[in-house]
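Omission of a single protein chain aside, the complex is shown with its protein chains in their original locations.
For reference, chains read A, B and C in written order, and residue numbers begin at 1 within each chain.
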Amino acid sequence: MGAQDQRQRWVVWTQMDAHRVTLGMTRDDLRRVYLHLQLARLTDDRITVLREREICPPGPSSWGHEAAQVGCANALLIGQDYLLPYYRDLGLMLAIGLSPLEILLNQLGRATDRISGGRMRPAQWNSKVLRVISASGLMATQTLHAAGIAFALQIAQRTEIAMTFLGEGATSEGDFHEALNFASIHRLGVVFVCENNGIALSTPQARQMAVPYVADRAAAYGMTGIVVDGTNVLAVISAARDAVAQARHGGGPTLLEIIIPRRPAAVSINDHSAELADPVALFGAYLLERGDLTPELDRRLARQIASELDEAEQDALAAPAPDLASEEAPTLASPQTLDGAIRGEV
Amino acid sequence: MGAQDQRQRWVVWTQMDAHRVTLGMTRDDLRRVYLHLQLARLTDDRITVLREREICPPGPSSWGHEAAQVGCANALLIGQDYLLPYYRDLGLMLAIGLSPLEILLNQLGRATDRISGGRMRPAQWNSKVLRVISASGLMATQTLHAAGIAFALQIAQRTEIAMTFLGEGATSEGDFHEALNFASIHRLGVVFVCENNGIALSTPQARQMAVPYVADRAAAYGMTGIVVDGTNVLAVISAARDAVAQARHGGGPTLLEIIIPRRPAAVSINDHSAELADPVALFGAYLLERGDLTPELDRRLARQIASELDEAEQDALAAPAPDLASEEAPTLASPQTLDGAIRGEV
Amino acid sequence: MDQPPASFQDLSLVEALRDGLREEMARDSRIIILGEDVSMGGIFQATRDLRAQFGSQRVWDMPLAESAIVGISIGAALAGLIPVAEVQFADYLFGAMRQIVNEAAKMRFRSRGDWLCPLVIRAPYGGGLGAGPDHSQSVEAFFAHVPGLKVVIPATAADAKGLIKAAIRDADPVLFLEPKRLYQQSNGPVPTDDYVVPLGQAVIRRVGQDATVITYGAMVREALSAAEVLATDDIDLEIIDLRSLQPLDQTTMLTSVHKTRRAIVLHEDARFGGFGAELAATISEQCFAVLDAPVVRIGARHSPIPAHPGLEQTILPNATTLIQAARYLVS
Partner (left out) sequence: MDQPPASFQDLSLVEALRDGLREEMARDSRIIILGEDVSMGGIFQATRDLRAQFGSQRVWDMPLAESAIVGISIGAALAGLIPVAEVQFADYLFGAMRQIVNEAAKMRFRSRGDWLCPLVIRAPYGGGLGAGPDHSQSVEAFFAHVPGLKVVIPATAADAKGLIKAAIRDADPVLFLEPKRLYQQSNGPVPTDDYVVPLGQAVIRRVGQDATVITYGAMVREALSAAEVLATDDIDLEIIDLRSLQPLDQTTMLTSVHKTRRAIVLHEDARFGGFGAELAATISEQCFAVLDAPVVRIGARHSPIPAHPGLEQTILPNATTLIQAARYLVS
């Protein structure tokens, strides 16, 4: 490990120490955060393997986004606040309570998938009980829904908030502007989280916008704009809690930008610069160093998750494929619209 | 005249003095500007009268917008730079060379109207020779066209620029965001002029945005944002020339916000606070005070414009109504699309 | 309505519509109105006085952004409100099409019924007012084609009231298109009591024997006045007002054509690819054995709609077009 890495590590540890104190997090809290980070990472890894075996369809990875997502989850009242995530938010979904089995049923589009039951491609999240609004595959549309939900909550004088997620590419859409504008006019209780990984498919940020930070866009709306380091889960929790508190208590919306690290080309155990870019490894190293985690516990945790994933994989593979002809038909569209025309009608 | 008005006037005169020097404007230049302001005002007044007589259809007035529009016209290479105005830009059109007759033919939707020949409602400007792009009745769509034109000009390494106009209400549209974003990414030669009159139909600015100035939105794009007083035509010329120069020489786009005065309830000759809110009266008073205009010249000018308007009104009323059945049909839509279906085909 | 109600009033279409909105808002506090300039009543005064009556928490002026109007409404509906959004002109719906087609119409489907969008989008549509190519369009064909969306068009004051109530009470998104040239017209008596016109029920506006005219919106009036003229020629038209295009009442339409053996489909929108094509295709198929002549389809010429009233007339169909077509068909 080079001197620079050492120094960098020291800086991060110190920041983390400060955050855990401010946040008042217990050892159990910290371990739960770490569990969620690992769960996100290992589930994503498992999906990658299943993709290579052509069992799961191709799709995005949440590598590097774990701290952003788990961090935000730690700021919410789960099951009360409304969530409008995007396709990359695997870690968010796991952290608020979806099980690996639910994730894999969704990946495989099984009949028992409660997310969409094969109607949507995987990772278009949805959960009635967790108040996750069903996501389309379109960029930035959900930001307006989030503002609309917060608007309704304000009218009803409720204290739940809405939190929505999108990539930096999606901020180029007109809907993003319209959503931020409306939310700021009425000081709505909504948090717009931008997971900025610097690229949109193949398009780098520089071809997407002329500003260094997405959060610079907050100025156009007189709204709070925050940039936070997405490798540091405690920093994310801290920023997300501030934004949520402001939203919940009438202080209006926040544009919370989380900088996602670039995935290093190859990761080896002794490569500490790679560790620094990996939010999961980083937090593990920190907890180990501070004695909040032991190597045994770490391994046990990984084994537990792996066996849960094994079981989930088996169950998901055994689950039945969906069947529109049966009981699910009425939710296809409203009953009336189904009557209209019959395929191959002669 | 109260002491405060006196003082305010003195401040404005001083500012104007400074601008005329910086701009290097001759007496003739100043008089031409004044002529254009008066032409805009008197043509608008005439249209109002014709509306009251139900000869012209209802429509927007350009009262108070004259200095904004005439000022911008004075920054352009007319017939070379591209213009994408909106319905309120009567003063701009007159200043770049449309005649009162052309305006009135358009108001009446006559066959000889070269703007749209009755295809569009009045004031949806268009002129091939003046490089004014035909305007729709939709808000903010033209901002993307302006960026697209500037983009093409940049690719062709030309030095013409594009200037587009819109109200503050129209900035809420997603297209506005997408246009500014694209223009700033490529540092295009385009000036976005916002004529901020504080209201959109019945909706005040406070229900349109949470920022005090439209120009605050420039920060979201890393672009130049300028606010200028729309009662002071020389200040507008100065700001518009800066923006145009920057656009023409590769410095990128500007969001130029011009604050339009609210029309005072009633205007009397001795009401100087009203004079201060009226960009035409204000500039006239300034030129009189500085000896660049005499009362006789002022009256002669008004008479000349009035008689031109009289003539234009007569000619426009005498002009024929459009006739789609005749020579104009081919421009209706592309020839093929006209063939398709015939009204009342049996 | 099934039973004729007790008493009637004479109202314009826009007044009746407003009454419907008012009664529903009084009935259900979840209903909110939002749109550009709605607090002062909107351009056509459909929401006049509602803010005064129901307060500022029920009637909201929106920023000038149509995608936001629909997208915010979707969100508000998801959180339990029943938004009635006004889009100032139907032509502006194209700016909200992404939210309408890809979001509102698909929400029930994609969430397996977990999330519904009980929202109404109201928009004045159509020509006849010299409003030009981007303020005169008929847009029903674009939306009736979208699975998951309902499309409703009243032609009378009574239906404006009864249908807006049904639309508001529907659990799914409804596009409510108002023929703006009829706003100020009083056409038919409006029942004073609380009634609902169910979606998906056409009505026979005139009983006749010689040919069936299937139409909706502003063309209903044109059809009725054409029928008056033709009656003097001994041509007796049956006139059906569809009222709702999705769901579509095929039964009323097909039963009538089985009786008259001749059909004319009439709408103001461009003929090519218009909703009339669906109607004509269905009738041609279902009444193949009984039709005495091809179904006649009348619509606008395939052109943008000019603003100048004289020009506009040369593009849009009207009673005269129908009269010519009916004479040709029945002769």
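Just so it is clear, a contact is a pair of C-beta atoms (placed from the backbone, for glycine too) under 8 Å apart; a residue touches a chain by one contact, two chains touch by 3 or more.
These figures come from a predicted structure and were not determined experimentally.
Visitor: The chain left out touches which of the shown chains?
Guide: Looking at the entire complex, the absent chain's contacts are A, B, C.
Visitor: Can you say which of B:Gly71, B:Gly109 or B:Gly174 touches the chain missing from this structure?
Guide: Selected residue, touching the omitted chain: B:Gly174.
Visitor: In the complete assembly, which of B:His19, B:His65 or B:Arg119 touches the absent chain?
Guide: B:Arg119
Visitor: Among C:Arg30, C:Arg58, C:Lys106 or C:Arg122, exactly one should touch the missing chain; which is it?
Guide: Of the listed residues, the one touching the omitted chain is C:Lys106.
Visitor: Taking the entire complex into account, which one of A:Ile96, A:Ala170, A:Ala183 or A:Val214 touches the absent chain?
Guide: Spelled out, the listed residue whose C-beta touches the missing chain is A:Ala170.
Visitor: Go through subunit A and note every residue touching the omitted chain.
Guide: 57, 109, 116, 118-121, 124, 136-139, 169-170, 172-174, 200-203, 207-209, 321-325, 332-333, 337-346
Visitor: Given the full complex, what residues of subunit B touch the hidden partner chain?
Guide: Subunit B touches the missing chain through residues 82, 114, 116-117, 119-120, 124, 126-128, 133-134, 136, 138, 141, 143-153, 155-156, 162, 174-175, 178-179, 181-182, 185, 328, 330-334, 336-337, 339-340.
Visitor: Need a quick check: the contact residues on subunit C for the chain that isn't drawn.
Guide: Residues of subunit C in touch with the missing chain: 91-92, 94-95, 97-98, 100-102, 105-106, 109-110, 133-134, 141-142, 144-145, 147-148, 246, 248, 270, 272-278, 280-282, 284-286, 288, 291, 293-297, 302-304.
Just so we're on the same page, only the chains that are shown with their structure count from here on.
Visitor: Which chain has its C-alpha centroid at the greatest distance from the C-alpha centroid of subunit C?
Guide: Ranked by distance of C-alpha centres from subunit C, the top chain is A.
Visitor: Report the inter-centroid distance (CA atoms only) between subunit A and subunit C in whole Å.
Guide: Roughly 42 Å separates the two chain centres.
Visitor: Quick check: how many Å separate the C-alpha centres of subunit B and subunit C?
Guide: Averaging C-alpha atoms per chain gives centres 38 Å apart.
Visitor: Quick check: how many Å separate the C-alpha centres of subunit A and subunit B?
Guide: 47
Visitor: Quick one: which residues in subunit C touch 2 or more of the other chains?
Guide: Only 63, 65, 67-68 qualify.
Visitor: At which residue positions does subunit B touch at least two other chains?
Guide: 172-174, 207-209
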